[in-house]
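Comments concern the structure below.
A single protein chain has been omitted from the complex, and every remaining protein chain is retained in its original position.
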Amino acid sequence: MGMIEDRLSTLGIQLPPAPAPAANYVPAVRSGNLVVIAGQVCFGADGKLADRYKGKLGAGVSDEAGKEAARLCALNVIAQLKAITGDLDAVVRCVRLGGFINAAPDFTPLPVIMNGASDLMVEIFGDAGRHARSTVGVAVLPFDCAVEVEGMFEVR
Amino acid sequence: MGMIEDRLSTLGIQLPPAPAPAANYVPAVRSGNLVVIAGQVCFGADGKLADRYKGKLGAGVSDEAGKEAARLCALNVIAQLKAITGDLDAVVRCVRLGGFINAAPDFTPLPVIMNGASDLMVEIFGDAGRHARSTVGVAVLPFDCAVEVEGMFEVR
Partner (left out) sequence: MGMIEDRLSTLGIQLPPAPAPAANYVPAVRSGNLVVIAGQVCFGADGKLADRYKGKLGAGVSDEAGKEAARLCALNVIAQLKAITGDLDAVVRCVRLGGFINAAPDFTPLPVIMNGASDLMVEIFGDAGRHARSTVGVAVLPFDCAVEVEGMFEVR
């Protein structure tokens, strides 16, 4: 068992099946040592969007649910990363996460929500999980998901 | 004539002139084997924004028009790609498209709109056109365009 798989097991984290794309694209592309992961939404391991993670932060979705939603997105990012690399130990670095929060126009604590994704990355990959990040509040997301997260990774 | 030019011809697709940037930046930058294309809006081959592609999805712009707008953006992305590479056969892979949809806060079928761009990429480049993708609904876009698409490509 790989080192990262081992850490996942220690943390009690089970990766969901890598979600299929919602349309005519692929979930991940490798170019040289970079892997780009398509925007992942907060579907659960059952491939469904829980009511709790549907809607806007600041207008129905609680901060706690938003943070959980961001963590779910990050889990899906890692599931895609595993699917394309075949082995999470091949990950050299999480280079960047982009966080899109479905938010009311006056909901400003966006970084706290996105920490749900960032914290998971560091829990699992340690220092290699520390990434550059952009977080913005958008008008709406596919399926009215509360959060969408995209990623860029360096792999060996 | 190159293979991709040949396919464009077979498909009856004529690339527009590569649009000039709206401000103090360049439409494309190459770094190593990566080419980054600036966000392209849905201007037509005449360099103008048709009324049909102006405004928000879910608030005036129809789904059909939105999909056409996304396709126009992708055409402009490819026109920029041709301008910087000189030869579309140099394209190894469409790595990523970012799709920004000018949308009302309750317009959730964003992936369907963005398919206008993704489908064109696959029509033209085949498997090399399959890309990672992030689609979000934004509050507003330059010139009130319905769609903006940015790209990252691997070239040889």
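Note that the chains take the letters A and B in the order they are written out, and that residue 1 is the start of every chain.
Everything that follows uses one rule, which is that a contact is a pair of C-beta atoms (placed from the backbone, for glycine too) under 8 Å apart; a residue touches a chain by one contact, two chains touch by 3 or more.
Quick caveat: nothing in here was measured; it's all calculated off a predicted structure.
> Of A:Ile37, A:Leu81, A:Ile124 or A:Val138, which residue touches the hidden chain?
Spelled out, the listed residue whose C-beta touches the missing chain is A:Val138.
> Would you mind spotting which of B:Pro27, B:Gly66 or B:Gly129 touches the chain that isn't drawn?
Residue touching the chain left out of view: B:Pro27.
> Which listed residue (B:Gly98, B:Pro111 or B:Gly129) would be found touching the missing chain in the intact complex?
B:Gly98
> Would you indicate which residue among A:Arg7, A:Arg30, A:Arg52 or A:Arg93 is in contact with the undisplayed chain?
A:Arg93
> Suppose we count only contacts with the excluded chain; which residues of chain A make the list?
That gives, for chain A, the contact residues 32-34, 92-97, 103-112, 114-115, 118-119, 122, 130-139, 152, 154.
> So that we can see where the missing chain sits, which residues of chain B does it touch?
Chain B touches the chain not shown through residues 21-29, 31-32, 34, 36-39, 56, 98, 100, 105, 138-144, 148, 150.
Simple rule for what comes next: only the chains that are shown with their structure count from here on.
> Give me the rotation angle that lays the C-alpha atoms of chain A onto its copy chain B, rounded to the nearest 5 degrees.
Rounded to the nearest 5 degrees, it is 120.
> Quick one: report the Å distance separating chain A from chain B, using the average Cα coordinate of each chain.
25
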